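The complex appears here without one of its protein chains, the remainder shown in place.
To keep things simple, chains are lettered A and B as they appear, and every chain counts its residues starting from 1.
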Amino acid sequence: MILAHLLNEPVGVSHYLVVGAIMFVCGAVCMATKRNTLGVLMGIELVLNGANINFVAFGSPYLQRGGSALGLEGQLMALFVIVLAAAEAAVALAIALNFYNNYNSIDIDRGDQLQG
Amino acid sequence: MRASRLNRPFQWFTVSVAEFLSRYMPWELACTLAALVHAALILNVIAVGALFFIWLERKIAGRIQDRLGPTRVGGKFGWLQTLADGIKLLGKEDLMPGGADGFLFKIAPYISFCASFAAFIALPFAGGDMPFVAQHLNVAVFFVLAILGLEVFGVILAGYASASKWSLFGAMREAAQVISYEVPLGLCVVVPVLIAGTMDLVTIGDMQSGLFTNWFIFHDPFCFITFWVMFTCAMASVNRAPFDLAEAESELVAGFHTEYSGLRWSFFFMAEYGSMILVSILASILFLGGWHGPFPIAEWSGLTTSEMFGATYLANLLGMTNVLIKATVGVTLMIWVRWTFPRLRIDQVITTCWKYCTPIVCFTFLGVLFWTYQGLPSLGDAMGTSKPLFSVHEVGSVHEASAVPHEKPPVDSIARVFGSRAFGSRALTSQSFESRAPGSQEAGR
Partner (left out) sequence: MENAIYWPTFFFLLFAALACAFSLGVVFAQSVVRMAFYLVLALASTAGLFFLAGAEFVAAMQIMIYVGGTLVLLIFGVMLTAQSPFVSMKTRGGDWLLAAIVGGSLLAVLLPVTVAVPEWRGMDRAEAEAIEVVPTATRLGMGLLGVRVDKNDQQYESLLAGMSGYLMPFEIVAIHLLVVLIGAAYLARPRRRREYSDGVPADTPVTTV
């Protein structure tokens, strides 16, 4: 059985990259489709997390023959991405709250004043 | 002198519960059952601890208020009162408000409880050669703090899903309070990590071996202040009075758990008591020596260096008793404070956090930095009781701190057992045999 074979063998970088790709695409679709501003923000978080998975996977010494490709840089970049994502989420939330206070709605389609 | 060679078969036996079970059942099932044994042990700590501490709280509350407390169930002191309460809670009607979001309403208590329970994974109950810890993590302190911060999700979801404005107010207040107090709590925890040079709780505990003058709380005056600030922040973090306005009976009916009854409510309660036990044990490991008592009885009686079968295990049991006693003292202190002080308002709570706790702890952090940088002696050094505080040795090209001088692991196959057989998850075990000595050379208890 394929699953039995899969469960006996160690995973490699590819497996992590697949998860990262799925998460990234889910985030991108979220950003594209959600009408709630906070839904778009959640999409941004998913995208950043997908990228983080990739960084950590390349920096892991257990997934590749001959050690990691990035070494410690993988984890360090993931660290900085997490910190910067938190900062950006704070500011984006402040903007979203201002939007809500002005339009009394969190629907991002209402913010079309600059169009045309 | 290293730990007895006779203890190694004992260690092999206790560690390889999975291997023992695998003689009778397939390997996967054996591993799962062994993991369930670990989980059941930790669950017992929370459940039995909650049972005991709820009884203790009612007794202490009674005495402070000049009355007796429970005296009927189970004898003169009402030992089994909590059990009777539990049975009563099980028999209550399980209701849910009409407009509530069903899925979130039901899952909220479990999230709180799981967060409280999961933090015990990295918490050691005895250290040294064979630490009593579920997962020996290198970043244990950070992990425990991170998981503690997840408890707030259960509260927020409970408040939102109850479809009642009192619940929502209580939940929002509690979330603001908990995440505000994470900041000074984190800074307080950094102080002993700074002194120890590692985030590994087993190593931090082992560095405080010997007489009580070696405890980090007596390391320098700044550490002493930090302990009390940490205790205050920990009390605020677990929503314990006088910071318990999230459950303020006099104001919000019952805050975020207004609409919960029966078993669901008791999960919130167990989560609260579990967190109290957790932060008490954390404070005792970081500042009060953990599993080392005030006098190293195990070392004086020769238990740590004995060749007797199971001597190290016995010393570890003694250490675990020490940890549980200190946790009880911590929780008793919290109970005492609860029934003595009036409740703080939300603005007073936030003011205490940002205008008092955080500046004080920043100041003590700088003070400890100054103390260690200048090489000023700690109390243990001054009284001549301290062992070498840490020994620095090389791991590859890194100097890592460990409590005892470095030795090569004597039996390489033990590393294989820990590394690959016991669930094989290397990264989760994170046990590098280069960076801490397996033989506890001078570890007193």
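In this section, contacts are C-beta pairs under 8 Å (C-beta built on N, C-alpha and C of every residue); 3 or more make two chains touch, one makes a residue touch a chain.
What you are looking at is a predicted structure, and each value in this text was computed from that prediction instead of being measured.
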Among the chains presented, those that the missing one touches: A, B
Per the touch definition above, residue among B:Met199, B:Cys233, B:Ile285 or B:Ala298 touching the missing chain: B:Met199
Missing-partner contacts on chain A, residue numbers: 6-19, 21-30, 32-39, 41-43, 45-46, 49, 52-53, 56-57, 59-66, 71-76, 78-80, 82-91, 93-98, 100-101, 105-107
Interface residues of chain B (partner: the chain not displayed): 22, 27-28, 31, 101, 103-104, 137-139, 142-143, 145-147, 149-150, 152-153, 156-157, 160, 168, 172, 175, 179, 182, 198-199, 396-398, 400, 419-420, 423-432, 435
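Quick note on the criterion: only the chains that are shown with their structure count from here on.
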Distance between chain centroids, defined by C-alpha means - chain A, chain B (Å): 32
